[in-house]
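The structure appears below as structure tokens.
This view holds just a subset of the chains, kept in their places.
Chain IDs A, B and C follow the sequence of writing; residue 1 opens each chain.
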Amino acid sequence: MAIWGGRFSKDADEIAAVFGESLSFDRRLYAQDIKCSVAHVRMLATSKIIDDADASAIVDELGRIHTEIESGDFNFSSECEDIHMSIETCLIDRLGETGARIHAARSRNDQVATDIRLYLRDEIDEIVDLIRMLQERIVALADRHSSVIMPGLTHLQNAQPVLFAHHLLAYVEMLERDSDRLTDCRRRLNRSPLGSGALAGSTLPIDRDQTAAELGFDGPTRNSMDAVSDRDFVIELLADLAIFMMHMSRLSEDIVNWVSQRYTFISLDDAFCTGSSLMPQKKNPDIAELTRGKTGRVYGALIALLTVMKGLPLCYNRDLQEDKEPLFDSIDTAKSVLSIYKLMIDGIEVNADAMAIAASDPFMMATDFVDWLVVNGVPFRSAHEKVGQLVSHSSKLNTSLDRMTLSQIQEVVPEAEEECLLLFTAERSVAGKRSFGGTSPEEVAKQLAYWKKKLASGH
Amino acid sequence: MAIWGGRFSKDADEIAAVFGESLSFDRRLYAQDIKCSVAHVRMLATSKIIDDADASAIVDELGRIHTEIESGDFNFSSECEDIHMSIETCLIDRLGETGARIHAARSRNDQVATDIRLYLRDEIDEIVDLIRMLQERIVALADRHSSVIMPGLTHLQNAQPVLFAHHLLAYVEMLERDSDRLTDCRRRLNRSPLGSGALAGSTLPIDRDQTAAELGFDGPTRNSMDAVSDRDFVIELLADLAIFMMHMSRLSEDIVNWVSQRYTFISLDDAFCTGSSLMPQKKNPDIAELTRGKTGRVYGALIALLTVMKGLPLCYNRDLQEDKEPLFDSIDTAKSVLSIYKLMIDGIEVNADAMAIAASDPFMMATDFVDWLVVNGVPFRSAHEKVGQLVSHSSKLNTSLDRMTLSQIQEVVPEAEEECLLLFTAERSVAGKRSFGGTSPEEVAKQLAYWKKKLASGH
Amino acid sequence: MAIWGGRFSKDADEIAAVFGESLSFDRRLYAQDIKCSVAHVRMLATSKIIDDADASAIVDELGRIHTEIESGDFNFSSECEDIHMSIETCLIDRLGETGARIHAARSRNDQVATDIRLYLRDEIDEIVDLIRMLQERIVALADRHSSVIMPGLTHLQNAQPVLFAHHLLAYVEMLERDSDRLTDCRRRLNRSPLGSGALAGSTLPIDRDQTAAELGFDGPTRNSMDAVSDRDFVIELLADLAIFMMHMSRLSEDIVNWVSQRYTFISLDDAFCTGSSLMPQKKNPDIAELTRGKTGRVYGALIALLTVMKGLPLCYNRDLQEDKEPLFDSIDTAKSVLSIYKLMIDGIEVNADAMAIAASDPFMMATDFVDWLVVNGVPFRSAHEKVGQLVSHSSKLNTSLDRMTLSQIQEVVPEAEEECLLLFTAERSVAGKRSFGGTSPEEVAKQLAYWKKKLASGH
């Protein structure tokens, strides 16, 4: 019999129980639920709502239950629909009247809201840590290959040569923003809903500051009706993870391109590739592809929660139970992607020659010639136009820019001088990009130093 | 060692294996995978690619594996990443060289595409059947209360009285369109990709018509590259299920309103409600709320798959593995919602009195007075204007429309006659809506008869 | 003053009017609205609700209004919130009492539902036609280059050689399914809601069959409450267009790859590329990139409508007004993408040499060697394993498969014979894929013939 059965003349049908149960997924919250209950019981004792002996007995028994769940020895009753009822029912079974005292001044509405916040705080800490580790591996990879030049692409077309390390550091920036967003989310969610009751607060003389402090929150939430029906923190976290996965999908796309036969810029360790059941020669970048694909499930989780919350009247509605599975799945996804990527990044072998050849296309240095003309007094737009014509001219002559003679160049760009002939190498092009945040070795070295120091300090 | 290991000098790390495995969820496809393999092997024999004895041995062993999986006795090797490899590996373990012959002229790319199509065909049939059953229950409920009048709402405001049965039949219409869409989806997906190979077809003399026929497909797919990278049918099904869940969310919203203290139009069987851990008086319509909430996860699944497929170059990419979990979850959600709703609908008790009182608001008959004026020659817009003023007038007089005297009415609507005083009852209003598809008892009776006949015929 | 002002004591504030108006976007429906009104008025006359002279006058005036709107001469009053009120108000202004008769037995709820269905019917026809035209261009491109061989990719890795025409025809298949889905959607939406009134039907003696027939519908809808609150057809169309855009995003991705310097498989006409404001050498495949990007807005529109409808109680709610902008934008997007792609496809130049070189990687023929071994009695999985080892062996020898001597091969694959040395060309590999739907020239020729015939017949 379900624990709320007092009011009902007949048992809930089994099918309804299965439909409505959440124990199969919310048991993940057991540690937070117990922690929350311990704080609650201690406060009940401090506030003289229950006596100290009862409180001690409950706290001790909660400790035992925690140990049993950790070790797999706890017997989850199939009659309990969720983790909260499982634990309370067990307390009552074992402690009788004493156990029956725990739920005073508490509703599952504020209890589950508190549990999830505790859980997310831990998970965010772990994800931020994993992000930092991935950043470290990317920085290390960049550092090992700090002088390697590759074609920088826009529109997937050759644009300008860049340092491979510079390209990699773009992802370190993205991950840093992800980390920042998660930290903001954590700060915002770190308030305690405990003691908000079902929706209205409690008539019992509870001390919400005490539980908030014991649970490490920055303080209690301010409005009980908001506290029990708020899932902003779930959605905000899912939005942060969706952006994170978007970043990982971009990195994955780059990697899928780079390992392909058309690029051969890098190769991956065999551990992160799989073969084909049919084609014996295949070595596919499955981890990168799966990561790109898993972006979908996190986007989907975000939409799921936004849909759940759309148009819900205050306060708590059972729809909110649907917050957990998408949340848990997205957290698991993010953590597994981070875990595997930090290994995969370590195992990347760089084919500097292939990159160098691809980066040597002299058309990629056309902008440097424009800049040279600007420095020498030609208005930018005219310089751009002239070099555009030079590009066409070289195509007509079937000669690459770097093989044109000065006089051939001067036919189109009369301002050209001898030194222009030296412009068409990737090394010179890269070296020239000395603006802050640019791809010159000096600038990239500064950025590498910045990140190494920052990451070493643990953020 | 993974089965494709021939090419690799080192084992895939365990973490990569866990990241990439699909066996934990694609084992659900075991029956389809075996069915597909049986058809494939028989065709290989017919086509003389393997000999009859080998084919027989494999088919027999596949039968045994099927039985073992059904009974829970099959030992899924943790080294196999998916259901296809699990079964093939087992065949090789048990049959040696004979087992090693099965994968000729086949790739997992075409195999999994075939498996999913077989699986979806079965699931669609089941869902269409469940929809029909739910329609039957709704029709039966409508039939039991065919003369009950309720307020018809637009903008959640009193609009015009309608029959409760008419309101219910609106959902039968929605479900019918769901069923239609699913049937179209089934027809479209019922072609066999088997024999498309990894992407290019096969050099072996296979007969794709034979396998297509044996598997009950309408024929083979026409382009091997499309066949292995197409997941339209998954997305189309998810879109159909998203619309279906949207319908169920609307029905759920109606039910949540109707059981609330503000309406008390119906009550639900206790089995489909739950109480509160804190408030002893509560009887919450949890099933309806959960259903409304579960709409989110199906919307999310649709977005997940659309995201997975966006911008993928041809042909197969590992991202496609991400098709299964959202698909399976959405199918399970739809089936469980249908299963529980058909029970819940049966247990609805109708509070005809509460509906009748709510439907007796004479303002809801204002449109009928407009219609009376139109019949009596007043241009519609003028009639609408006059009755609007009458509504205001009655508010000023603090008299409801049905209590105004003829002369009071004529002050604002001089065209009014004695018989107008009879217009302001819900019964008369409903009875008048005799247009096809309208809410008059005759029209609703016709629709009830239509549905009873149609549903009885099994569609 | 807004036309429904009779009941209200004060004017709607301008800000509310701007917030709520839809004329700025629903004026697009003017032709359908007029068509619908003409049918309605004729029916009112046939049914003796208004007299023939009034009907004639209204129909004539509607004709004039249609002409004025087409020519830009119609003066849309800023006081009318939508296209329906704009036209009715104009009729009343011009025809007085006669014009005031038109809205009898009609609500904007059924009127707008009818207008949108009429509109979508036309738009679907146009989109299906544009799809057919795009298919024709792709088929023509495939036909012009029917013997060109390219590397077939899975996981963006070299897999097996395929015909370029075969790759292109995969998109013709996708587009055909898009066309099929749209046709199903059109069939399903082609029923007339007109005469459903606000929600309950009408007390006036209307003939819904007459208007349905005049408007080319297959008949009237069956339930008035469903008819006015149903937007399934909008969502279904958006889902169909989302899948279509997903297909176009894949084609775009292929094109973006193919025109890049790493591939140089094709080049686009300059008209479909743009340069860079900074880099003079750039020729970017902007149309393909924009198309890939525009996928997002159609996915977004689908989610927008699913969100709008989630949890809405029956019947009409003003939320439904939000159906139009995402719908119109998605239709415009689909049509513009189709229009420009059919031109862009025509202008593709194929670099058969670059494709051939990329397709000549002998590893891509490894599967053919597996097949040869299977034909010669080696169990598939053993053959796959052996050829996998041969691939490794060739890497160690630093010799490509096609340059290995028979004895070198036999060291790893003792079953190999002289003729195996001939297997490692792309031409032979492609030629061998003779299974139905495979990439051999014969099979592709059959498919080209199939499509040419089918498309010429106008579907």
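Methods note: a residue touches a chain if its C-beta (ideal position, glycine included) is under 8 Å from a C-beta of that chain, and two chains touch if they have at least 3 such contacts.
Nothing here was measured: the structure is a model prediction, and the numbers come from that model.
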Note that 3 identical chains are shown, then give how many the whole complex contains.
4
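In the analysis below, only the chains that are shown with their structure count from here on.
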Taking each chain's centre as the mean of its CA atoms, subunit B sits from subunit C at a distance in Å of 23
Of all residues in subunit B, the ones touching two or more other chains:
3-4, 6-7, 9, 103, 109, 197-198, 292, 295, 299, 302-303, 306-307, 317-318
Listed in rising order, subunit B residues that touch subunit C in their complex are 3-4, 6-7, 9, 49, 88, 92, 97-105, 109, 152-156, 159-162, 166-167, 169-174, 177, 180-181, 184, 188, 195-206, 208-209, 220-230, 232, 235-236, 239, 242-243, 246, 249-250, 252-254, 257, 292, 295, 299, 302-303, 306-307, 309-318, 367-368, 371, 374-375, 379-382, 384-389, 391-392, 429-430, 432-440, 443, 447, 450
Inside the complex, what are the residues of subunit C that reach subunit A?
151, 153-160, 256-257, 259-263, 275-286, 289, 303, 306-307, 310-311, 358, 361, 363-364, 366-367, 370, 384-385, 387-388, 390-391
Subunit B touches which residues of subunit A in the complex?
2-13, 15-16, 18-20, 81, 84-85, 103, 106-109, 197-198, 270-284, 286-287, 289-290, 292-297, 299-308, 317-322, 325-326, 336, 339-340, 343
